[in-house]
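Here the complex is missing a single protein chain, while all its other protein chains stay put.
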Amino acid sequence: MTSDVFLFWFLALLIIGSGLAVLLFTNPIYSALSLAMTMVGVAAVFITLQAFFIAGVQLIVYAGAVMVLFVMVLMLFDIKAEVQAFSSGKISGAIKLISVGLLSGLIVGGIIMSQKSFVGEMTKDAVHMAEIQKLKKSTSPDASSKELGMVLFSKHIFGFEALGVLLTVIAVGTVALARSRGGTHHAK
Amino acid sequence: MQSNMFTDISLNHYLVLSSILFVIGMAGVLLRRNVIVILMSIELMLNAVNISFIAFSKYTQNVDGQIMVFFVMTIAAAEAAVGLALAVTIFKRFKEVNIKFFEHLRG
Partner (left out) sequence: MGQDVFEITINCIKLVLIFLMMVQAVPVLVWIERRGSAFIQNRFGPNRVGPLGLMQLLADAVKFLTKEDFAPDKAIRPLFYAAPIFALIPATLAFAAIPMSVPLEIGGYVFKIQGYDMNVGIVYVLGVSSLAAYTILMAGWGSASKFSLLGALRASAQVISYELALGLSIVGVILLFGTFNLTEMIHAQQGPLSFKAFGHTISSAYIPNWGIFYQPLAAIIFFAATFAESNRLPFDLAEGEAEIVAGFHTEYGGFKMLMFFIGEYGHMMLGSALMIIFFFGGYGIPWVSVEDVRQWAGGLTDSAATISVITTLVHFLSFMIKFVLFLWIFIWVRWTLPRFRYDQLMDLGWKTMLPWALGNTILTALVIFLVS
């Protein structure tokens, strides 16, 4: 068992465990902290997949900014553990659970069934080894982040610009929302 | 050569991990009642998608997957900002974060 394999199973368990914790903790603060843990785990998975730059961005954006915002808002609200954290109703609850189970079964089944076709081709030993060799060559210092920048600013430049516009709109909208007195109702 | 499921990490492993995380996130959206926890579950689902993007990008030697993750992250941050701003506004007004409550809102 090499270190890569160990790392994958460890990170997979960590991510799934903390992901479940998000779902199961009744106190939203603990949920948010477990989600932050999941984000860090996902960043580590990105590192094992040799996407170093994206891993760093994941840490900065998700773990460092978005989740801190969540935790801060929860603390401002001062919400203690809820009496009824999960939705009630036997029939609707059962339907939700069944749909979740069906979806998970479909996804996992679909992936395992596809092993023989597209993915099977990819992971054939010879191809796989060639891929690894190629990868080792291409990840010389900075190669991947340089390549990333080249593709981002040439092939995907429209998406990039559109995101810039979107972010501006979001920033203005968020400030407007935060400054408004809230809701369309009049206080009674 | 028979490949061992536990020692040969392939693309499938990452995809299954991603799908499990996605399903957890979806269960969170369906089952929880706190608006903020629902937002967090959506973040979880987006992260699951990111894992599969990066895995595909590595196993097909294509950087486009990483670019997509970039975009997804930006959208996720924007979504979190707007969602939280809405939640804060509503909470300031009605002192309520339970999703049940919002069924009674009328325009």
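Labels A and B are assigned to the chains in the order they are written; within every chain, residues are numbered from 1.
Following the convention adopted for this analysis, a residue touches a chain if its C-beta (ideal position, glycine included) is under 8 Å from a C-beta of that chain, and two chains touch if they have at least 3 such contacts.
No experiment lies behind these values; they were computed from the predicted model shown.
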| item | value |
| --- | --- |
| Which displayed chains the unshown chain touches | A |
| Residue among A:Ala43, A:Val100 or A:Leu152 that touches the chain left out of view | A:Ala43 |
| Per the touch definition above, residue among A:Leu59, A:Val100 or A:Leu152 touching the missing chain | A:Leu59 |
| Where the unshown chain meets subunit A, residue by residue | 3, 29, 33, 36, 40, 43, 52-53, 55-60, 63-65, 67-69, 71-72, 75-76, 139, 141-142, 144-145 |
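Everything below uses one rule, namely that only the chains that are shown with their structure count from here on.
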| item | value |
| --- | --- |
| Chain centre separation in whole Å, for subunit B relative to subunit A (CA means) | 5 |
| Touching residues on subunit A, where the partner in the complex is subunit B | 1-2, 4-5, 8-9, 12, 15-16, 19-20, 22-23, 28, 31-32, 35, 38-39, 42, 45-46, 49-51, 53-54, 57-58, 61-62, 65-66, 69-70, 73-74, 76-77, 79, 82, 84-87, 93, 96-97, 99-100, 103-104, 107-108, 111-112, 115, 119, 122-123, 125, 131, 134-135, 138, 144, 147-148, 151-152, 155-156, 159, 163, 166-167, 170-171, 173-174, 177-178, 180-185, 187 |
| Interfacial residue positions of subunit B with respect to subunit A in the complex | 1, 3, 6-17, 19-28, 30-34, 36-37, 39-41, 43-44, 47, 50-51, 54-55, 57-61, 63-64, 66-67, 69-71, 73-78, 80-82, 84-94, 97-100, 107 |
